[in-house]
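And then chain A:
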Amino acid sequence: MTTLLLIEQVLNGLQAGIMLFLMAAGLTLIFGVMGLINLAHGSLYMIGAFAAAAVAAATGSFLLALFASLVAAAAAGVVIELAVIRRLYDRDHLDQVLATFALILILSEGTRWLFGSFPLYLDVPTILSGPVILPGGIAYPAYRLVIILVGLAVAAGLFLLIGRTRIGIQIRAGEADREMIAALGVNISALYTMVFALGAALAGLAGALVGAIQSVQVGMGEPVLILAFVVIVIGGIGSIKGALVGALLVGLTDTLGGVLLPLALGGLMDASSATSIGSAVASMLIYVLMAVVLIFRPTGLYGTA
Partner candidate 1 sequence: MMLPERTLNIILFLALPLVAVIALALDEPFIITLATRAAILALAAVGLNLALGLGGLVSLGHAVFFGLGGYAMGILASHAQSFTPLDLGLFTLDGTKSMPIIWLVAVTVSAFAALLIGLLALRTAGVYFIMITLAFGQMFYYFTISWPAYGGEDGLSIYVRNSFPGLNTLDPIQFFALVFGVLAAVLWLMGRIERSSFGLALGSARQNAVRVETVGLSPFRLRLVAFVISGAVTGLAGALFADLNRFVSPTMFSWQMSGEFIVFIVLGGIGRLYGPVVGACLFVLLEHMLSGVSDFWLIYLGAVLLLVVLFARGGVIGALANGRGVHD
Partner candidate 2 sequence: MTEPLLDIRRLTKSFGALHATDDVSLTLLPSEIHALIGPNGAGKSTLIQQIAGGLAPDAGRVMLNGRDVTDLSTAERVKCGLGRTFQISALAMENTVLQNAMLGTVGATRSVWRFLTPIMQDGQLRVQAEAAIERVGLEDVAHARVSTLSHGQRRLLEVAIALTLSPKLFLMDEPMAGLGAEGTARMTAFLSELRREAPILLVEHDMDAVFALADRISVLVAGKVIATGTPDEIRGNSDVRAAYLGDEVPL
């Protein structure tokens, strides 16, 4: 195990974590402000990826494809919020789970009907397709490095939006006391639609960015959704900061565990069983992390009781 390989894996972990953050931030914001658990958030991720793949295939422009992912996911978010989600704010969690589960079925099958069952491919733009040489002589794929930077920029923008702007103040006030901000003349249903669309756009962007590394296919959103849930449980519901810390922890644990565990076990047993046992155990690491956090902080690292 060389230091170079380790640094490369740390960067991969950061990349996975920062993409998870884009998902988890929207989820935690929607839960914090509207009290809604949205299982269909993974579908918005998928919609972003499909929109990007379709636009990239039609125009050849990756930037247009990214823009399309934002617009398509935000638009889908607005439609879903107006048609279904707003009827669920006053319902219990069970109804929210079921209605958004129904939305997954509708959106997944609808996408399969439109695009077919075969995966689409979204190519990394040629300018970013090669490696860059980092200080220390590490060759790392330029695209991955760029999405880490894009992700960090979006995260910074989100913290500014929530912390420094008028909209952000309304969002935070909405988390604290719905009736009060309605009484102060804020249009609460417009605010909710906007928060939902913002969360959707973040998910769609993540879908498009990751779609260029992996394949774009129906069902791609739900595994990421569940990872984002793990992130939120670790970070604490409603906390953007918790979502960031949790996402990086999960991204790093998952990536490094998958590489390091088989290597570590290689010293104890033969190579093939080290690989199989190592990867099987590594697949459980983030859940073990979640369990440990739950034992010591049942409301997450940054959650309030």
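Per the selection procedure, all candidates are chains of the complex that A comes from, given by their letters.
FYI, contacts are C-beta pairs under 8 Å (C-beta built on N, C-alpha and C of every residue); 3 or more make two chains touch, one makes a residue touch a chain; residues count from 1.
Remember, predicted model here, so these are calculated numbers, not experimental data.
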item: Candidate from this complex that touches chain A, chosen among 1 or 2; value: 1
item: Complex contacts: residues of chain A adjacent to candidate 1; value: 31, 37, 39, 84, 87, 93-95, 97-99, 101-106, 108-110, 112-113, 222-223, 226, 229-230, 232-233, 237, 276, 279-280, 282-284, 287, 290-291, 294-295, 298-299
